[in-house]
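The complex appears here without one of its protein chains, the remainder shown in place.
On to chain A.
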């Protein structure tokens, strides 16, 4: 009932000025049409963002997937994103569905940046499939490269402790609250310390790509886990 005493919520957004303008018929000339135009342009823009991927042969040549696999991938991709591109919000939504207990948005943000290789704010099917090709069919070197790229948030070639802390916090966020043992404040930081102890050979506070790849190749667990998802498609 309070709607009666106030104004309906939509009206509030238009503001007092707009309401006063409407009282005087002479001043109604310009404003509404301008806003109409803007909305029409917005609609055109939205409808224009429709992406068609390159041909199947080209993708087959560029990635290590077979034709059938590309077909399956594209069908799934297009089903979820009919317009052919994924923007960051959709990406976050999709990724969040897999981790219902925690908050996957930060990690999804980093992941999005890792997939969006040309940094245009959206992941097209080519980006998607290139990324997957590296992750699923690439050599260990390529996979490690990709992981390094993921961790290196500002893409300057070095992983600093702050970047690693951000990534670590994002991963721990995905776990959510109800974990065993209880997540403490300093757990991500400790994890980062361990990581740097292992990886940073010359103790200069940053991890370069060579240190990273070197160290990973000497670690059995990591090597084994790199082959874990090979049969995903």
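Going forward, a residue touches a chain if its C-beta (ideal position, glycine included) is under 8 Å from a C-beta of that chain, and two chains touch if they have at least 3 such contacts; residues count from 1.
Following the convention adopted for this analysis, contacts and distances are computed from a predicted model.
Colleague: Among "Sorting nexin", "SERTA domain-containing protein", "Potassium voltage-gated channel subfamily D member 3" or "Hemoglobin subunit beta-like", find the name that the UniProt record gives to the complex chain excluded from display.
Modeller: The chain we cannot see is, by its UniProt record, "Potassium voltage-gated channel subfamily D member 3".
Colleague: Using the touch rule from the top, list residues of chain A that touch the missing partner.
Modeller: Within chain A, the residues that touch the unshown chain are 1, 3-5, 68, 72-73, 75-77, 79-80, 94-95, 97-101, 111, 114, 128, 131-132, 135-136, 143-144, 146-147, 150-151, 167-168, 171-172, 174-184, 186-187, 190-191, 194-195, 212, 216, 221-222, 224-226, 228-229, 231-233.
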